[in-house]
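Handing you this structure, nothing more for now.
The complex appears here minus one protein chain, its other protein chains still in place.
Take a look at subunit A:
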Amino acid sequence: MAKLDLRGVVKRFGDNTVCDGIDLQVDTGDMVCLIGASGAGKSTLLRCINLLEPIEDGAIYLDGEDISVPGLDPQGVRARIGMVFQSYNLFPHMTALENAMLAPRRVLGRSRDDLRPEVEALFTRFGLADRMQNYPDQLSGGQQQRVAIVRALAMRPEVMLFDEITSALDPQLVGEVLDVLLMLKAEGMTMLLATHEMGFARQAADKVCFLKDGKIVEEGPPETLFGSPKHPDTQAFLARALK
């Protein structure tokens, strides 16, 4: 059974259909990359999975449980699914450490003292040990994005969603963030990424899906999808993206 299973997911904003019947399975421990032009529906799909956007039709299953039932309390689901955004979205009025401890304290009801060792361990693991007491505006983009990842991991999620998390970074900072993803993959985290980093997707993904106009046009292992794409749209996109 897939960890995350999307069946015919449809999302509309008014007359604009952003996700048009998406079927997608993410197996436990896999890294799945969504690629495609801006506006293809990648980000919206991730927001739907985290229940930040209600879906019009279809269903989303997490461990076989339908989490897209209308009226379901989204909090419990969101606590199990971590999400990292393109623009970091750290809370600017809190230190990095407080950013990471807020949700476990409020949602899981754990105390600061109880949390501190494990959260500090996360910071240390991702090379941020000396940055815990800094406020977001004192950190570089790469550091902020890594703090955002730590903040999501502090909830011990079962699945992580990454929404173009390197797109706002200076080119020389992209590597340090992608390294974090590789570490998570090595630990067996289940991950779904929307990304423009074709090289990374090719190297690290277990499965790559090409989206266009809200549909998955083609999917497969990276060697196949990048090496011998079958659909003309995929070929056209990759020809431009890899130029």
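We take it that a residue touches a chain if its C-beta (ideal position, glycine included) is under 8 Å from a C-beta of that chain, and two chains touch if they have at least 3 such contacts; residues count from 1.
Here is the rule we go by: contacts and distances are computed from a predicted model.
The listed options are "Metallophosphoesterase family protein", "Amino acid ABC transporter membrane protein, PAAT family", "LrgB family protein" or "Na+/proline symporter", and the UniProt record of the chain not shown names that protein "Amino acid ABC transporter membrane protein, PAAT family". Listed residues A:102, A:115, A:198 or A:238: the one in touch with the omitted chain is A:102. Of the candidate positions A:155, A:198 or A:241, contact with the hidden chain is made by A:155.
Of the candidate positions A:89, A:140 or A:167, contact with the unshown chain belongs to A:89. Screening A:10, A:59 or A:79 for touch with the missing chain picks out A:79.
Residue-level contact of subunit A with the missing chain is found at 47, 50, 52, 74-76, 78-79, 81-83, 85, 87, 89-93, 102-103, 106-107, 148, 151-152, 155.
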